[in-house]
Structures are given as C-alpha cells and as structure tokens.
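Have a look at this one.
Apart from one protein chain that is not included, each protein chain of the complex appears where it belongs.
Going in written order, the chains are labelled A and B, and every chain counts its residues from 1.
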Amino acid sequence: MRTDAKICGMGHSMKRKEDPRFIRGKGNYVDDIQLPGMLYMDIVRSPHAHAKIKKIDTSAALKIPGVLAVIDGPTLEKYKLHWMPTISADTQMVLPIDEVMYVAQEVCAVIATERYIAADGADAVEVEYEPLPVIVDPLKSIAPGAPVIRKDKKDKKDNLAFHWEAGDRAATDAALEKSDVVAEQFVYVPRIHVASMETCGCVADFNSAEGKLTVYMTTQAPHAVRTVFALVAGHVGLSEERIRIVSPDIGGGFGGKVPVYPGYVIAVAASVVIGKPIKWIEDRMENLQADSFARDYHMKVRLGAKKDGTMTALSIKTIADHGYTNASANPMKYPAGLFSICTGAYPLKNAFCEVDAVYTHKPPGGVAYRCSFRVTEAVHAIERVVDVLAQKLKMDPAELRMKNFIAPERFPYKSVLGWEYDSGNYPAALKKAMDIIGYEALRKEQKEKRARGELMGIGVCSFVEIVGAGPSKDFDILGLKMFDSAEIRVHPTGKALARFGTKSQGQGHETTYAQIIAEELGIPASDIQVEEGDTDTAPYGLGTYASRSTPTSGAAASLAARKIRAKAKTLAAHLLECSEADLDWEPGRFFVKGVPGKGKTIQECAFAAYTNMPQGMEPGMEATHYYDPPNLTFPFGSYICAVDIDRGTGEVKVRRFVAIDDCGNIINPMIVQGQIHGGLAQGVGPALYEEIGYDEDGNVFGGSFLDYYVPTSLECPKWETDHTITPSPHHPFGAKGVGESATVGAPPAIANAVVDALSHLGVTHIDIPITPEKVWTLLRKAGAAE
Amino acid sequence: MKHKISVTVNGAVREAEVESRLLLVHFIRENLRLTGTHVGCDTSHCGVCTVQLDGEPVKSCTVLAVQADGRSVNTVEGLEQGGKLHPMQEAFTEKHALQCGFCTPGMLMTASALLERNQNPSEQEIRQAISGNLCRCTGYLNIVKAVQHAAEKMRAA
Partner (left out) sequence: MIPAPFDYHRPGTLDEAIGLLVRYKDDAKVLAGGMSLLPTLKLRLGSFGHLVDISRIAALEYVKEEKGAVRIGAGTRNATLERSELIKAKFGALADALPLIADPLVRNRGTIGGNIANGDPSNDHPAIAIALGAELVARGPKGERAIPASRFYKDLFVTDLKADEILAEIRVPLPLPRSGSAYRKLKRKTGDYAVAAVAVQLSLSASGTIERAGIALTNVASTPVEALEAQKFLAGKTPDAKTLAEAARLAAKAASPSADRRGSVEYKREMARVLAGRALTAALERARA
C-alpha cells in the first residue's frame, strides 16, 4: 500500500463512512421521507394473466372518507401517458385501457390521505374482467400459429420480440460435425427476482408554482430516469432542467431498481394533476409479482472437443422469455446483453450463439440481476456443458479446464465472438482454489464414500465476467452513451467534496471513491465527502448496475484527481519558487527533488488556489472527468464447492464453498470480500431455493416470501474466500468491477457438485433450483434412493 | 375502534390514541417518527421490522400497537446510550456486517437480545438466532463475526 492508514488510499480495509447512520437507524430511505400535505397511493392489480377489462367500479372506494381519487388508464390516456417506452425501446403500459397482460399488472391507482385508507380504497375498487386465453410457455408462444400477444403493435404477426446472434453459424456447425465428441445439453435457468430487502417506491412531488418536479425514488440510474421522464412527459410540461430525481439511501438494488416501473409514472402523474406530493411504496408481493424478473433462458448448448479434451466449438441456441414486453436493461446493440461471453475462459476457435426473445403473459423484463448483462446465463451454460463434456470423456473437470484455459501469456485476448479480454490468469485462480479446498483429498474422500453408498460431490466453476459497460462506440441505453463521471472540488482548508454519476445501494461508494481520491491526492479519505444520487448536483452518469462503478466512475475519479494534482503541482512550484520539473511527489506532498524538507502539502496547495495563485491561473481547485471506458474489464475466478446429499430426502448440503476471485487491483479488501459473500448468497439462492414460476393459467408461485425462498443464515455455508490479482492494463488504477462475480460463479459450481455426486449413477445434468425432490427423483430412477 | 395506549419506547413513555388495526411497526415509524425500524415484506418473513418487546426480539409488523400497551419497546434508536454506541453497533462496523443497511436495525435488535441471554454463543447458535432476519447483501458471514466480536468485547468488559 502506497499510503499510510491516515490517508487510507488503495488497499486499506477502511471502515465504511456510510455505516454511522445505518447502525443508528438513521438511514434515509424513500419510505422515511415525509413531506407536508403528502398523499398515499395504492395500486389495484389484475388477478388474471390475460383479460379484457369490462368495468372498473370506483364508487365504493370513492365513498371512503380520505380517498381522493382513482387514476385509471383512460385518465392517463388524456395526457398520452398510458403507454411508455421501456429501456429496451419496446413499449409498456402504465395503466391499461382495455386489456391486462400479466397477473399483478397495474389496473388503477387509489390516492388517499393516509396509507391505511389507500389500502381500504384499493380493496374497495371492483373490477370486472373477461378472462382471455393465456400463453405462458415461450415454446408455445414462438410456435407458428400462436395467437399474437402484442396486438397493440401494428402488423405484428408473431410473438418474437427480437432475434440476435453472434459468431459464425456455418463454421461452428461444421466444426461440431468434425469434432470427436460433442457434449449436448439443454439448460434452463429459471426466472428469479432480486428481492432486495427494500421494495421499490417513490415520493413524487410536483410543485405547480415553480413547474418543478422532484421525485425521490429507489433508482440506480437517476440521470437516465430524469432524461427519460423529460422525453416521455415533455408534452405535459415537464422539462429536464425542472426535473430533479433524488435517490436517497437504497436498501439493495442488484439491478432491480433500474427500470422505470409503472408505479413511479402513475405517482408522478397523480402529483402533477393533484398538486400534492404522492408517496407510493410497493409491498413485497407486488415487488415479486409485478416488478420485472431476471433470467428465464432456455438454452440448447453444444460443446465439441477432440478426444484428448481440447475444446473445438461451442453453439448455444436460446429462447428467452421476456414477459409481455422487452423491458430489459441491456445496451441497445446487445439486446441479449453480453451473452456472447459464453466462450468463457476457453480459447474456442469456433462459436455461435443466438437468442430468440419471446413474448408471454408475464411481467415485463428482465432486469440485469447482479449478472452484468446476461452473464449468469452465459456462464451457467458453458460451465455446465464443460462438466458434461468432462463426464463424457471420463476426465476430471478441473483437469479438463486446466488443459483448455486461455494461457496467461495470450492477453489481451480476442475471443472468437469479438470481446477483447483485458487480462487474466485462469490457471492460477483454479490452482489456488484447488489448494485451499484440498481437491485431491476431497476426491479421495468421495471415492471412499461412494464405496459405502454415501453421496458426495465436488463442483468446479471457472468463470470470466465482463463488466464496466461500456465504450461509447458500442454501448448505449436508449441512445445515452454509457460513460460515467466524477466531479471533485477541494476546499480552501484542504477537504474535498466529490460527486458521481453512479448510485450505491450498499456497495460502499462513500468509502471506496474517497479511497481512490485519497490515493491520487494524498488527502485523507476521511476528509473526502462523497455524494451521489441527486441529479441537481451530481454529474451525469448512467448509474450503478453491471459492476460498472469502479471501472467507469472509479476511473473518472482517479483521472479527475490527477487533473487536480497537476494544478496542485503548478501551485506548489509557485509557492516553492522553483520549476515544476524540480518537484517530486509522495502521497499528500510535493517536495524539491533531493531536498525532502522543502515541500508543500496538498492542503497548502489547496489553500493557495484560493489565496495565492500565480498570475494568470484560474482560481479554485476542482476538476470533472467524464470517462468513456476504452474497453470493458474482465474479472474472473474459480469456485469449488463440496456437497453432501441425503439419500432419503434428496436434500443437498453445501459443506464447503471456496471462492477465488480476481478483480485486479483492490481498493478496499474488506468491502470486496463483503461483495463476494453477498454475491455467493445470491448464488446459493437460485442454485437451491429460488424460483418464480407460472401454471398454465398464468398464476404465479414464488410471488411472496411464503414460497419465494430467500436463504437465511442457516441456508448459507461459511464462505471461504481469497483472491489473485491480475490488474486491468487499460484501467487508470488497474481495477475491475467485482460486485457480480459471485452471483455468476456460484450457481454452476453448486449444480456441477450435485451432478458430480450423482454421476456414478448415470446422472449427467440437473437444472437449478436443485430441489430435494429433483434429486430424489434422479435417485429413484437410478434405484439409489434410501 | 380507537384505543388509548401507553408504551415505553426506548425508556420514554409515549401515549397515543390509535386504531385497533394499527401495526406496531407503523406506530413506531409514523406516529413516533422512529424510522430506523423498516418494513420489508407482507407475510411476516423478513424480519427487517424486528424490535424488542419486553426485551424479546419480535416482528413488529405482526404485532398490533394496542398489544404493546403498557409494555416496553426498544428500537435501534435506543441502542446508543448517552452518545455511546452499543458494542454490537461498533462490532457491525468493525466487521463490515452491513452494506445497504436495510436489515441492519432488525439484526442489531435480534443480536443484542441474543447476547443478553447467551454471553458466549457458538457460530451455530448465532446463525440460529438470526435465522428470522433476512439479508440480501452480506451473505451473513460478517454478521456472525460481528456478533462473536461483540460477545467477546462484552465478556471482557
């Protein structure tokens, strides 16, 4: 570490600056906000997956004292706000006019003086529906002749939202044809939900005297929301300079708080019409059932290899279930996200992937849930099929991976599907994981247990992530380029204020950004105040999701700080009456080369910027940087877990979980480790517990915490984490993003472990979530159940 | 349908007239303006609403305010005494046992109650005690470490 504990730059496990308010219960979350005259909104939702709305009877609701209004589709239609664009340039209903398209869809909204009265009002609204035929199976939806779901789209004759592909189909098919061995596997990654502990909500406050709209909302991308509101509601008088979006403290985002949900728009419209602040806080069932979703990829995966295990070709055909509209948060050029990272850690010479996105009667989506963009799906596909291949070749799965890994000398490495991986050392990470877990000993134990009829498995996953979207030449969301920003101002007394275009939802930006700046300027991190989330003051950015803050705003912070340091050097030279060429730098101080006693601290330079500038220098000490990343960053890792299976019940117990992660240079090891722990828990969840599903009428299961199984402290094992460090060559301080690695790497490791435990019984695959019943069914079939 | 209640909250007697159906969590958050206690679900699963009722950690979303009449309620705001943080609060920061902070007040109330009963809990006992408090950010391991750290500090004091 270049700085001492007082300055606390890169590498220090600095205790978090945001903690003091949270441990005292003094966080400021959206539902904590109370404004004078504030009203409450509650939404009436559809119990049907597809139905005509025959009648909405609000008479009983409006009779309840305190119920002020009911807002429906026709009301919004008057302002042309009943439909809105999605962030994938599709369209979505805010409130329906004639038809509902998914269970829990918003039908109308009740505005009342109190929260409890709004609930009574919503309960009293009577809606008459005529149920219509429902399509929930994407394979049925895409079949020729299926009824068209999006009748609102003129000339649409099918249910295809988009088709996207990457790679050379013909060459890949030919290569697979020529391969000695082809491992083929259907892999389904089911629908799940971010289920952050805080649900979504807002307080929309339109000040009619000033024509200014302020919306406090749970959003990970406040500037993008502001611009979208201005574009969508410009015709009703909202103008971007008079829209202020404020993200206060957010209780977990994980990608689920990126989309603009109908509830926000209805609340804004209500505030504009009524002229009072409107609070809307969804409850958990609304959150799980209506707010988008993640994953839901049906994939046919084929991996070819020579008989010695050298991989030759990869082909993946995917049907993506998008619900009734494509509201996914993917960059425009990549509607299936960064799925083409599916070649993973292997130097495949031939690859092809295609995604057909399909409409169904389900909530719109999906969100990028702690996966960058579709990377969980891609990694699950490749890491699962690699194990299928290993089983076919009767090779150890770790050995097969080691044999194939892109060699460390080959970086930057251009994959056949077009990504330039910045740096990587996959063998080192896997070897470290194997050493720490004691791989050989586990294999020995497995052999002994098998002889006794006990079931134990070891699962390996070596993943490559792709984060930090993204370079402007390829990345935009609704046209907005995916740069990000930092603005730093140093005060006369040498303290600093720094603002960013990102928005933390728990990642610790108030600490890590301060550490980055402390590293560059030598100002103690404790003297640097970090702010995010208020669009009136923060510089423009695309927000925080897809592990992009460190790669983008973090980079911007260091580059802005370097601009300030350059100015400080000029000031130091002026104060020391020497030339800049005579000066050296140590953290926090310029000094004359060879005369260490003769120097000026950064604080002295800051003071001089206001009191003693050289002739002709612009006063003040501040800098802004908008960073357009030249490339994404490619964190990676190897995870190994050991599981034990109960032959009577099929229950899977994760005995050990070792995670080796590489995110390049580490800003705060304590925070990075925390990110891994959390991501691992959100990986165990989908692997063993979490799923949202639908019966053929479109009724949902997993729509409340009663049956959406979020792991507790008893379901999570004791994580064992460590790291390797392979810096990113293009990032200003060599760092990569890390927040999502564990959610990406954990599910395949666990799935591979379970299959490994059952492989001697002829089992070759199991889809997540791996429920005890799924395991038991396989044991039964193999005659091995207790 | 309204009742006068008198509840001792963080040591101070608070009186109010409330509807029978008012949930304790809403009484705390909206009547008393103590917003440290949170709401996270609607099926009594998540535990972010945890407070101590007569010293026992309970889900305040599943208790009526009228049921707390004449009783004592401790919330996260009451942990800090005379400007001094509770050892559990310090331990949470020390061990990075919080990220977004939303489940933190509930965790603190459950964990501090645990140590009142059991000064030297094992890892398994800690995991068992907090199994009614969901967290989506931390993966629980640092929370367990924080509780162990606080227990050690409190035993030494």
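The definition used in the following text is that contacts are C-beta pairs under 8 Å (C-beta built on N, C-alpha and C of every residue); 3 or more make two chains touch, one makes a residue touch a chain.
The shown structure was predicted, so the numbers you read here are calculated from the model rather than taken from an experiment.
Across the whole complex, the hidden chain's contacts among the shown chains comprise A, B. Although one chain is not drawn, the whole complex shows that of A:E18, A:E106 or A:D120 it is A:D120 that touches it. Across B:E19, B:E123 or B:E152, the residue that sits in touch with the chain not pictured is B:E19. Counting the whole complex, the residues of chain A in touch with the unshown chain are 115-116, 119-120, 123, 283, 648-649, 651, 689, 701-702, 706-707, 709, 711-712, 714-715, 771-773, 776-777, 785-786. Residues of chain B in contact with the chain left out of this view: 1, 3, 19-21, 23, 39, 42-45, 47, 50, 53, 56-59, 61-64, 66-67, 69, 110, 128-129, 131-133.
Note that only the chains that are shown with their structure count from here on.
Contacts from chain A toward chain B in the complex involve residues 15-16, 18-27, 29, 31-32, 115-116, 194-199, 249-252, 254, 281, 283-285, 505-508, 670-671, 673-674, 676-682, 704-706, 710, 712-714, 716, 718-719. Partner chain A is touched in their complex by these residues of chain B: 19, 21-22, 26, 29-30, 34-43, 45-46, 48, 75-77, 79-80, 85, 89, 92-94, 96, 98-105, 108, 123, 126-128, 130-144.
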